[in-house]
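A single protein chain has been omitted; all remaining protein chains appear in their positions.
And then chain A:
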Amino acid sequence: MSTDSFIEFRNVSFAYGERSILKNINLSIPRGRFVAIMGGSGSGKTTLLRLISGQVSPQQGEVIVDGKHVEKMSSRELFELRRRMGMLFQFGALFTDLSVFDNVAFPIREHTHLPDSMVHDLVLMKLAAVGLRGTERLMPAELSGGMSRRIALARAIALDPALMLYDEPFTGLDPISLGAIAHLIKKLSDALGTTSVMVTHDVQHSLNIVDYVYFVANGEIVAEGTPDEVRASASPWVHQFVYGEADGPVHLAYPATTSLADDIGLGDLHA
């Protein structure tokens, strides 16, 4: 594996109680690259992000971020690591009792001792970077879904993180907001030179902005490659996922043990 890996998973397994989520995952994300983790709902991809940020610990294996073992960190070390990390949550997770300004200023005020005037300037610069200067007095309840997501992005980059984590950043957005967010994420990640990990099931937008893709299904990495390799992939699984086909190796229907005819009392007639 590359020595310049920013994030490395070595034989990582994770389970919630009895329910196994990830099995024996190995992956490596080089410094400064933008990597997408794709997979269907419930495939365990959000858990991968939570392992990187240390919100959960693996039962087995090692999670290494910037050369340090996340699973062995004390909560103080973990908080130290997280200061260099930004995360965009699925629906933004803006603090509902704080204004847009205070939301973006939150990490700056918590972790630095900058004077108010400098915090003010920094917040306006971050808001300008996401194209929302002028909204600083609004409350989160007054924002549209797309705007919330962009404000949350401004908050996530407030301290110029070395690592950005995106949890389903495109969920529930209209096509225009979605395109805008995708463009912004790409632009910011290039400008800041951050290492970025994005968990998503939006194939088309993601393939346009990322450098590398891992596909996760049933807790395992089933395929990986650059966007061009993925588009041209011969794997029936990848093909089905990328082109959104109902028929393929992944079955839409739940594997019921009895037939529909039996369940609705027509079994005898059928026989």
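Definition applied: a residue touches a chain if its C-beta (ideal position, glycine included) is under 8 Å from a C-beta of that chain, and two chains touch if they have at least 3 such contacts; residues count from 1.
Everything below uses one rule, namely that contacts and distances are computed from a predicted model.
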Per UniProt, the name of the complex member that is left out, chosen from "Intermembrane phospholipid transport system permease protein MlaE", "Large ribosomal subunit protein uL3", "Response regulator" or "Tripartite tricarboxylate transporter TctB family protein": "Intermembrane phospholipid transport system permease protein MlaE"
Missing-chain contact, candidates A:R10, A:K23 or A:R83, resolves to A:R83
From the list A:N11, A:N26, A:Q55 or A:T226, which touches the chain that is not on show? A:Q55
For the full complex, which residue in A:K68, A:H111 or A:K187 touches the chain that was left out? A:H111
In the full complex, which residues of chain A touch the absent chain? 53, 55, 79-80, 82-83, 85, 87, 89-91, 93-97, 106-107, 110-111, 165
